[in-house]
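Handing you a structure now.
Every protein chain of the complex appears in place save one, which is left out.
Now for subunit A:
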Amino acid sequence: MASRYDRAITVFSPDGHLFQVEYAQEAVKKGSTAVGIRGTNIVVLGVEKKSVAKLQDERTVRKICALDDHVCMAFAVLTIFIGLTADARVVINRARVECQSHKLTVEDPVTVEYITRFIATLKQKYTQSNGRRPFGISALIVGFDDDGIPRLYQTDPSGTYHAWKANAIGRSAKTVREFLEKNYTEDAIASDNEAIKLAIKALLEVVQSGGKNIELAIIRRNQPLKMFSAKEVELYVTEIEREKEEAEKKKSKKSV
């Protein structure tokens, strides 16, 4: 049945599916895994870095991008798009222009919810035009608003967006989300370091080669955004492994 109603975006199937949108969600699963966590005073974005080809300039392969950078007030909106790289570039450009346009028009920086709604509306438009296909990307958008409250939003190719406490997108997102559901507790996000460790632990569930393939960025309240270098991520990974060993030793002592 699917093959007769999935060639055009503007055709519903008899049982109400928009197959092109569902297929676009499959395209997202081909990208790397990304995780976003909203702590009490911090937001964390982590993504699996695929290994770069030898001759490729590594500096140009950044996945976490800033949509808006409020230098004077030290607010920022960070995002990561997972799915088709070219689609991500196009949407990021549009979102960045919208951020500046908003600032010039109303003299206020965008709220995280506003820019998420803009991106989601853009994606939805492409599910309703003839001759265009949906964007094959999902996004995690994080930042702090004027009121100092941390936010994390997720959008998907259909144009829906929701606020989350912690979420994952991309390859094996379900595994990571289940890990987060079990481990996102008040203790786990009590301190900034704990939130960062939770993000790294969640990624390590699915990242195949450990800390050197993780890209991480954080924003603390009233501080500019910080991108972690590979060494800093490694430090956290070593600490996590040490804690794991200690926990296992305690377990074996108890059982003995």
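Definition applied: contacts are C-beta pairs under 8 Å (C-beta built on N, C-alpha and C of every residue); 3 or more make two chains touch, one makes a residue touch a chain; residues count from 1.
Keep in mind that, in the parts below, contacts and distances are computed from a predicted model.
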{"item": "Among \"Auxin-responsive protein\", \"Proteasome assembly chaperone 1\", \"Small ribosomal subunit protein bS16m\" or \"High-affinity nitrate transporter\", the UniProt name of the subunit that does not appear here", "value": "\"Proteasome assembly chaperone 1\""}
{"item": "Touch with the omitted chain, as defined above, among A:Gly83, A:Gly143, A:Gly159 or A:Gly211", "value": "A:Gly83"}
{"item": "Contact partner of the left-out chain, one of A:Ala53, A:Val106 or A:Ala247", "value": "A:Ala53"}
{"item": "Residue touching the undisplayed chain, where the options are A:Thr40, A:Ser101 or A:Ser209", "value": "A:Ser209"}
{"item": "Where the unshown chain meets subunit A, residue by residue", "value": "3-5, 7-11, 25-27, 29-32, 50-53, 56, 63, 81-86, 88, 171-172, 174-175, 206, 208-209"}
